[in-house]
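With one protein chain withheld, the remaining protein chains of the complex are depicted in position.
Going in written order, the chains are labelled A, B and C, and every chain counts its residues from 1.
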Amino acid sequence: MLQFIDTVGEAVAGIKDGSTVMIGGFGNAGQPFELIDALLDSGATDLTVVNNNAGQGDQGLALLIKEGRVRKMICSFPRQSDSWHFDAKFKAGEIELELVPQGNLAERIRAAGAGIGGFFTPTGYGTMLAEGKETRFLDGKWQVFETPIHADVALIKALKADGKGNLVYRKTARNFGPIMAAAAKHSIVQVSEIVPVGALDPENIVTPGIYVNSIVRVASAGIAEKVA
Amino acid sequence: MLQFIDTVGEAVAGIKDGSTVMIGGFGNAGQPFELIDALLDSGATDLTVVNNNAGQGDQGLALLIKEGRVRKMICSFPRQSDSWHFDAKFKAGEIELELVPQGNLAERIRAAGAGIGGFFTPTGYGTMLAEGKETRFLDGKWQVFETPIHADVALIKALKADGKGNLVYRKTARNFGPIMAAAAKHSIVQVSEIVPVGALDPENIVTPGIYVNSIVRVASAGIAEKVA
Amino acid sequence: MSTLETSLQTSAEPLGRNELAQLVARDIAPGSFVNLGIGQPTLVSNYLTEEQNITLHTENGMLGMGPEAVGEQIDGDLINAGKIPVTELPGASYFHHADSFAIMRGGHLDICVLGAFQVSAGGDLANWHTGAPDAIPAVGGAMDLATGAKDVFVMMTLLTRDGVSKLVEQCTYPLTGVGCVTRVYTDKAVFLTGPDGVTVRETFGCTFEELQALVPLPLKPAVS
Partner (left out) sequence: MSTLETSLQTSAEPLGRNELAQLVARDIAPGSFVNLGIGQPTLVSNYLTEEQNITLHTENGMLGMGPEAVGEQIDGDLINAGKIPVTELPGASYFHHADSFAIMRGGHLDICVLGAFQVSAGGDLANWHTGAPDAIPAVGGAMDLATGAKDVFVMMTLLTRDGVSKLVEQCTYPLTGVGCVTRVYTDKAVFLTGPDGVTVRETFGCTFEELQALVPLPLKPAVS
């Protein structure tokens, strides 16, 4: 049942220790910083986090990692010039890493939302990321068996929600939001604006409200951030 | 390379005997009648046709079947009150039928466009439509292995195209168009309107032009048909 | 039988199609996302109230489907899965076929309501094919709906025209889905199906014992 929630703190209050949490965003675009900060404040720990990266600088997911709340990262690109908190935890053996090619990450998340129990894809065949995985020759190519990534919760940033929970995004901040909303049992979305039912064109809705459970308005969210 | 073509006849001229042709539409909504008529006129035969249905009444796909141009139908719902041409050919043993649950049809078409060599899905498990197919217990359910449906050509109806071939559709006429455009080697699209590059909002494009090869304007296409 | 008398609801008469649709509608929890199958299940939409805030899905690509279109509302580009012109409610959304079936197949619909030829004690559903050798098979979205929704409600008459129960120990018609049905709404009773067998929630125009005499499998009365 869709809920409109007043604060990010209340929105994330139900996230339990040990949960698998998908976090939208690619780099800073679409990253729900306010929800991540609230998750940090909530004290939830022993989390498995699914995100394309493993945190940048001293904010958001990077802080969650720094504070030892993340048991395992499932991501495609953990190593960045400013991913020092992940780097330190990883080198200390204090965080588990499941490294997934970015397209497999996206398709595995999509599979979870679409009720697909597994699929074969050529990506990764013959590489160390496919070691130990089942392979099969299909459509003229060797392919690797990949399984869905399910989650308990998704934290997502969108531009606008209407009263039915339908979402639209902004430019490349869309990225993982729609597929994570579908893959998680409970989707928590921060938006910059909540508009009345009927204010979004039905042709242009990107995430239908059926995939959305909790919506919280965050004043800055979705407004173009100016990057120095 | 994207081409804007003057007539439906020229648009379908390259379709060879023996081709697999996907035809968009669910019932009459989104069905590219003018392109189908042109395909009939072209004389192409021995076709495998992928469509949700197997023709209705005495128009479009039904005529293609009546004229013996269709060797095989891949569809989910061939039997309708007015599918008499298919019925007759099928009972005479003159057309092959691959019956596919509608969601498997959609997902198999999507798989072809997305480079997925096969997938497991619970739909159909334990039924005669899964007989002889590989099964596997995944995510707590028995699932059936399904393979992509590729096509040589897709015939699609959309509402508008811009100069880059980006498409938008209208209401439930969208149905199979986007996934067929991606699954076929060559997509031929009839639209009611061609607009300049930049006239469609990049946030609202449903089929990016990368999936579109030929566009032909058909005056009536996409305009709401009034059904008696 | 005291628990039976206190818990099992009964009515004096068998239910008509519309009364049954009304009953199903009343049983759908507020805020649910629902797909109504072609035929009898479509009647349910006539009895959903605004307060229930139900969102209807149609598998040909829409959430927020409104009532059947009439007169000037009729638009060939806006139809339901039965190819009937329908309307769009505020807050609707359109999507392509793979996205639409992902909604079903991914387990996101709360309820789908389907007709049936037969339902088995274990919740197997047969509703797509008579199995007759000369019949042209046509499945549509039935298997996806049966397999994907969180709850599958069946609406049917309990008996065939020949007086044979459609609620059976094992289906003899070709299956649509295995162990998928959770409730069966019939003119004579509402049945709950599940791993523990078949429970009767209410009877219409018959006693539990009269109902049991019609159905060739053991029934249990509901207890509160």
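To be clear about the criterion, a residue touches a chain if its C-beta (ideal position, glycine included) is under 8 Å from a C-beta of that chain, and two chains touch if they have at least 3 such contacts.
Source: prediction; values computed, not measured.
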Exercise. Which shown chains does the hidden chain touch?
Worked result: A, B
Seminar exercise, completed: Out of A:3, A:59, A:102 or A:147, the sole contact with the unshown chain comes from A:102
For this session: Kindly state which of the options A:42, A:121 or A:166 is in contact with the chain not pictured.
Result: A:121
For this session: Pick out the residues on chain A that sit against the missing chain.
Result: 26-30, 76-80, 86-87, 90-91, 97, 99-107, 109-110, 121-129, 142, 169-179, 206, 222, 224-227
Problem set entry | Residues from chain B at the interface with the omitted partner, ascending | 1-2, 112-116, 162-164, 166, 182, 197-198, 200, 202-203, 205, 208-211
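Here, only the chains that are shown with their structure count from here on.
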Problem set entry | Of B-C and A-C, whichever chain pair has more C-beta contact pairs | B-C
Exercise. Can you give the whole-Å distance between the Cα centres of chain A and chain C?
Worked result: 35
Seminar exercise, completed: Expected list for chain A, residues touching two or more other chains, is 114-116, 202-203
Seminar exercise, completed: Within chain C, the set of residues that touch 2 or more other chains is 62, 88, 94-95, 98, 101-102, 104-105, 148
